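The complex appears here without one of its protein chains, the remainder shown in place.
Every chain is named by a letter (A and B) in the order it is written, and numbering of its residues begins at 1.
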Amino acid sequence: MHSIVLENVTKRFGDTVVIDRLNLQIRKGERLILLGSSGCGKSTILRMISGLETISDGTLYLNGTVANDIDPGDRGVAMVFQNYALFPHMTIAENISYGLRIRKVAEDEIRRRIDKALELLRLTGLADRLPKQLSGGQRQRVALARALVNQADFFFLDEPLSNLDAQLRAHARKELVKIHEMYGQTFLYVTHDQIEAMTVGQRIAVLDQGKVQMLDTPQRVYHRPANRFVATFIGSPAMNMIPVRYTNEGIVLNEVTVAHSADWRQHLGAAASEPTEMGIRPEHVELTNEAVSGAVPVKVDYVEDYGNRVAYYFAVNGVETVAVAPMHTISSDVPTYWVPNAHRLHFFAQDGVNVGYPSTWEKL
Amino acid sequence: MKIDWAEWKWHILFLLVLGVMLYPILFAVSTSFKSMPEAFSGGAHLIPHEPTASAYVRVLDVLPFFHILSNTFIVASIVTAFKLCTGVLAAYAFVFLDFRGKKWVYFALISTIFIPFTVIMIPNYITLSKMGLVDNLFGMALPQLADATGIFLLRQHMKGIPKALMEVADLEGASHWSRMRSIVIPLVRPAILSIGIIFFINSWNEYVWPALMIKSQENYTLSLALQMFVSAEGGTDIPVAMAVSTLTMLLPLILYAVCQKFIIGTFAQSGIKG
Partner (left out) sequence: MKTGAGRTLTARKWQERRLAAVLIAPALIVFLLFMFWPLVYTMYLSFFDWNMVSPKMIAVGFDNYLQVMQDPVMWQIMRNTVVYLLLLVFFSFAVPYVMAFVNTFMMKKGKDIYKTLLFVPSLISLVVGAIVLQWIFNPLTGPIGALAAMVGITMPTWSKTAGLVIFVISLVAVYKAFGYNFLILLSGMSSVSEELIEAARLEKAPARSIFSKIVVPLTSSSAVYILIMCMVQGIQYVFTPIKVLTQGGPNNASSNLIYHAYETAFTYYETGISSVVSVVTLLLFVVLLYLEFKYVEEEVYYEN
C-alpha cells in the first residue's frame, strides 16, 4: 500500500512552473531518496508533502486521504532540516521535547522518550546544554532526536548530512539506516549526494527540473539507468557517453569496427530506436598495451594519480573519455588499447532514453 | 608602544568632540554642588572651590520633588508597558501572519514618524478635554502611546529569526500564541529590553505633551518642574536648577550604564537597511 501518492502535482511560483505534473508513489515504511542537483525541485517536493509549501495543482494523498489542505501540524510528518533548526535559547532536552510539549504528551512519557533518544543517538549527558555548546555532529543528532521522539508516520530529511564533515557522514549514514530499521517509519530523504542516495536508499527517485527521471532501486539506477541523465548523474567519475553509429557488423570506435557480442547483436537489431550513444563507466574497461580482440586504439593525453586509483584521459570518437584503473601500469610511449566490457555497455537513443539490455541478461 | 601619529590625530579629534559633548553634563553636576555666589561668579572650572550640597536641600523646599518624581515615573511606566506590549503583538503580526493590505497598514503606521506633533496637537487637546483628561497624568500619557518606532525596531529583530524555526513550529501544529511565548519573545528579549529602556527614558524626558496638557503643579513631571527655574536671563537659583537637572539625568544615565551593551547593540544592529 502506498502511503504517499502524488498525482499530477504541480507547483508554480508566480508564473514559473517548478514542478510539472509530478507522479510519485512512496511505499509505506520504505526509505526513498529524492536525488538531484540544486534547483531540481527535490526540496520543494518534500515541503509540499509536509505542508510547508502549498500545492498549486494536483492531488496529494497521505495514507489514502487527500492531504492538500491539511495543516502541516496534522500530517504526521517529522522533519530534519538542513541547518538543523534547533532553538538556540532552549536546552537540548527542551529542543527534543518541543513537539511533545506542544501536543501535551504526559511528562513522564516525555522524559522516557527523551532518555531513549539521547541514548540511541549518543547524546547522554548533554540534555541541559545549549545548541551553541555542541559540535556540528552533535547538533545534527539532536535534530534527529527531535524528529524521532514524535513517533510520526513520516520521517522527512532535507539534506541532513550536507553540513557534516566527510568522515562524520559515513557514520551518520549508518545511524540513519539503523534508526529506520528500528522504527520502520516511511523515510523520505532529499540529497544531492549520490553516495548517500546509493547507500541509504531502498529506492531512489532521480530528479531533474521538477521531473522524475527514474525511480528504482540503487542497483538498477546504477546498472540499468533509464536515460542519459540518470546514467551520467550517478557514478563518479561519470559514465562516458560516446557518440556511435550503429551498423550490423558492430560499433565504430576510433575508426576501428568493434564487433557486437551475440546478445547485443540480437537486442540492438530488434530495438525500436536506433542507438546514437554508447555508455560505459570508467571502471568497466581495460587499458592494455596489447592489441586484443575488441580493443580500440587510443592515445592517452592526461593521467591523474589519486593514490588509490589512476585515471586516464583520451579521446574516443572525438569525445573525452575516462578510464580508471587501480594502478599505473600503462606506458604511454607504446600504443595503448581500450577494451570496454561488453557486459557493461549501455546504449542510448537520440532522445536520451536507454534502448534496453539483452533479454538473456540477469534481471536486477 | 609605537605612537601612530596618523591615528592619534583622530583620537585627539574624537576626544575634543567627546569633551565638548560631556562638558555640559559635568558642568551641571558640578554647578549643583556650588554655592550660589560661586555659581554666579562664572568661570569654567568644574571642581567647586567650596562644594556644598545645599542646593539639593533647597530643592525640597521649592518643589514637592518626590511627588513630581513619582508622577514622571508612573507615566513613563504606563507608556513603556503599553508601547512594548502593543509593539510586540503588532510586530509579530506583521512578520509572521499574512493578511490583505499588510503592506499598506505597516506603511501607514511607519509613516506617522514623519507627522510633526503640531499637526495633531489641537485635536488631541480637544479629545482629551472632552474626556475630561486635560491636566491629568493619564491623559498626558495617551498621545505618547502612538509611537511606531517600537513596531519598526521589533519587526526588524523578529525578521532576523530563521524561517526554519517557525517551520518546526508549523510541523508541530504550535499555535501563534505558543510561538510568541516560547520562540519569538525569548529570541528578541534583548531587543525588547533595550527598546523598553529607550521608551522609558523618552517618556521620562518628555516635554511637549506635559507642556500642552498639564496645568497644575500637582501633576507636573520633571520636565515641567525644570521649566520653573528658567527666567529669560537664566537668573534665580542656578545651583538648584542644576541640582534638579542632575537628578533628572540620574535615572537615564544609570539605566544606560547598566544596560549600555544591550542598547548600543540593539540600535547598532537594527540599522536601517536590514
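What to note about this one:
Simple rule for what comes next: a contact is a pair of C-beta atoms (placed from the backbone, for glycine too) under 8 Å apart; a residue touches a chain by one contact, two chains touch by 3 or more.
Quantities reported herein were computed from a predicted structural model and do not represent experimental measurements.
Contact with the undisplayed chain is limited, among B:Asn71, B:Ser182, B:Asn219 or B:Thr248, to B:Thr248.
The hidden chain makes contact, of the residues A:Asp15, A:Asp69 or A:Glu255, with A:Asp69. Summary of contacts with the chain left out: across A:Ser37, A:Thr54, A:Thr257 or A:Ser332, the touching residue is A:Thr54.
Within the complete assembly, B:Ile201 is the residue of B:Leu137, B:Ile201 or B:Ile214 that touches the hidden chain. Where chain B meets the omitted chain, the residues involved are 6-7, 10-11, 13-14, 17-18, 21-25, 27-28, 31, 39-45, 82, 85-87, 89-90, 92-94, 97-100, 102-103, 105, 108-109, 111-127, 142-143, 145-146, 148, 151, 173, 176, 201, 204-205, 207-208, 211-212, 222-223, 226-227, 229-230, 232-234, 238, 241-242, 245, 248-249, 252-253, 256, 260, 263-264, 267-269, 271-274. Across the interface with the omitted chain, chain A contributes residues 51, 54, 62-63, 65, 67, 69-71, 73-76, 78, 99, 103, 150-154.
Everything below uses one rule, namely that only the chains that are shown with their structure count from here on.
Those residues of chain A lying in contact with chain B across their complex are 50-52, 71-74, 77-79, 81, 83, 85, 87-89, 98-99, 102-103, 146, 150. Residues 162, 164-165, 167-174, 178, 183, 186-187 of chain B are the ones that touch chain A when the two sit in their complex.
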